[in-house]
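Here the complex is missing a single protein chain, while all its other protein chains stay put.
Order as written gives the chain letters A and B; numbering starts at 1 within each chain.
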Amino acid sequence: MNSVCKVKNFSLSFVQDKKEYAAVRDVNMEIAPGEIVALIGESGCGKSVTALSMIGLQPENARVSGSIRFGDEELLTLNDREWSFYRGDRISMIFQEPMTALNPLIKVGKQIQENVLLHQKVTGEAAVKQVLEVLKQVGLPDVERIYQSYPHQLSGGQRQRIMIAMAFVNNPDLLIADEPTTALDVTIQAQIMDLMKKMNRERQTAVLLISHDLGVIRDLCSRVYIMYAGRVVESGPVEYVLKEPVHPYTRGLAAAIPSAGRRGRELESIPGTVEPLQRRSKKGCPFAGRCFGAQSLCHEETPHSYSYRGRDVYCHLSPAEIEKRSAERKADHE
Amino acid sequence: MKKYFSSISFCIGFGMIALMSALLLVSLVHLPCEPNAMELTNKLSVPGAAHWLGTDQFGRDILSRAMKGVQISFLIGVLVVVCGGAAGIAVGSFAGYYGGRVDEVIMKLIDAQMAFPGVLLALMLIAVFGNGISNTVLALAIMSVPRFARMSRSGFMKYRDADFVKAEKVRGAGGLRIMFVHILPNLTAELAATASLAFAGAVMSEAGLSYLGMGIQPPDPSLGKMLSEAQDCILRAAWYVLIPAVIIAVLVLGFNLLGDGIQEVNEGR
Partner (left out) sequence: MNESLVTLRNVTKVYTDKKRRQVKAVDGISLDIYRGETLGLVGESGCGKSTTGNLLVHLLTATSGSILFEGQDITHMSERRFGAFRSSIQMVFQDPYASINPQKKIGWLLEEPLVIHHREMGKEERQHMVKRMLQVVGLDESYKDRYPGQLSGGQRQRVSIALALILNPSFVVADEPVSALDVSVQAQILNLMKRLQKEYGLTYLFISHDLNVVSYMSDRIGVMYLGSIVEIGSQEEITWHARHPYTQALFSASAREDGEKRERIVLKGDVPSPSNPPSGCPFHTRCPYCTDKCRQEKPQLQEISKGWMAACHYCGEQKQGETAALPYDGEGIAI
């Protein structure tokens, strides 16, 4: 596959009080040009630090290994000066809370213009023109007025549009969006998701979307990676993985989501909670402790992946065995 | 508690106060000599086997007097912190928790008191009501009220709208219960820092007052008084001046560093 970004055996651990805690282990991921890929997982699964590492913003006490290739370049070995060539230009990022990502004292238009001037050899006037154009493209009205506004004068939805405009202005090859709609209201979320889709289509930018909203992911993404406690457990096309999940964790996750259709039935829940970083076992499958099908092997050895109907599953059990044990558990339950 | 030792100021302050506390404890068990006993034949003797730190111009044992002085400094410090703290917290907690008019009136009074120089106030009180430990404590406690009031006001304001306070209200907890059973324990660290700084202030002010001849009256030893007495014979007995001076410095610096250290760690969280 021709890819924009290829993550190979990527691991990341935090060093704290001279001890190392593995937050991400052996993650493999690939993003093709122009595609929208989702990265799903619960808090503490390592999805955000993985994404931050792809733009070189991992925390200072993080130790990384493996490789993240962007085109022909290895990103993990870049220094700060080299990073400035990629960041905000070929790779950009949108955060959950737009207010904290914007400088409150500088007009938003100016902030986007600076980003243009930093990476393109154009005159100030040409940059302004580009900014106005991108502001129009992200659906902001009265772009001249918006250009002159300060972040606090805009609504949450407008600020997120500004962030999107800033992220797209240099036509990046890859956009990393870390829960871009979580802080927004439902009707505004719908607007922003539509916008992301439109920008992706018009500018052919690949997007890595980090989210826990499966509805949004179904609408937007073509492929999905599911992470649990630092490892990818299942990956593949959205319509397969979310409709007919195989891995016990994905199955549990999909079955745990409440909806009108599930009324009157008890939700299936995964017992227990995600183990905090300090208490995670180094060996075995990360999900073994909460899995209905866990056997002694699961606690001992990390499973390799196998392909099954278009997706990769990291599990010691075959799909048939998982199905059988899940049915047994349900029968027990009733 | 452990986390505070990551602060250097806390460690140094803690060490200094541990040293002073040790001195205090020893003094409570055993004083080398009677601190007010004069040996008129043995004035201003140099440190030696009989008197480890020598004697003063009346032939009294300096070590014993210094140890007694430390006792009095601690006594005054503790009383001032307890009385000033209780009053300050009481006032500040109501102002912070209830806000509005109550807050406005209380804070205006506190501001008015702060605008008045503290030492002047203490001198005035002592001039009116007379010398002695209790009046000194009263004066210094009043001086320390604003410090506690401001700290607890801001603390109570911070927690006034906290979710757990709302939850307590829903469960029927009354105002006093919420204030003193629920919010106050959450302010322990801030209180400890304030108390430590107030303690240092009290020791310092007491020494100042005694130096000026107010406060603790002779022949009772007080570090400030010792300093002023030693000043008269500074040329003949330099070590005599050094002893109360160093002890005051260590006490004040120690409590200040301790308080700063606690604040540092709290704010760093």
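Heads up, the rule we're going with is that a residue touches a chain if its C-beta (ideal position, glycine included) is under 8 Å from a C-beta of that chain, and two chains touch if they have at least 3 such contacts.
Predicted model, so just to flag it, every value in this text is computed and none were measured.
Among A:Val15, A:Val122, A:Ala256 or A:Leu297, which one touches the chain that has been omitted from the display?
Final answer for the missing-chain contact: A:Ala256.
With the missing chain put back, one of A:Asn2, A:Asn79, A:Thr123 or A:Thr187 would touch it. Which one?
Only one listed residue reaches the unshown chain, and that is A:Thr187.
Of A:Ile68, A:Ile112, A:Val246 or A:Val274, which one is in contact with the hidden chain?
Going through A:Ile68, A:Ile112, A:Val246 or A:Val274 one by one, A:Val274 is the residue touching the chain not shown.
Identify the residues of subunit A touching the omitted chain, counting contacts across the whole complex.
42-43, 139-141, 155, 157-158, 161, 185-188, 190-191, 194-195, 198, 212, 215, 218-219, 243, 252-253, 256-263, 266-271, 273-274
Using the document's contact rule, name the residues of subunit B that touch the chain not shown here.
So the residues of subunit B touching the missing chain come out as 162-164, 166-174, 177, 182, 185-186, 188.
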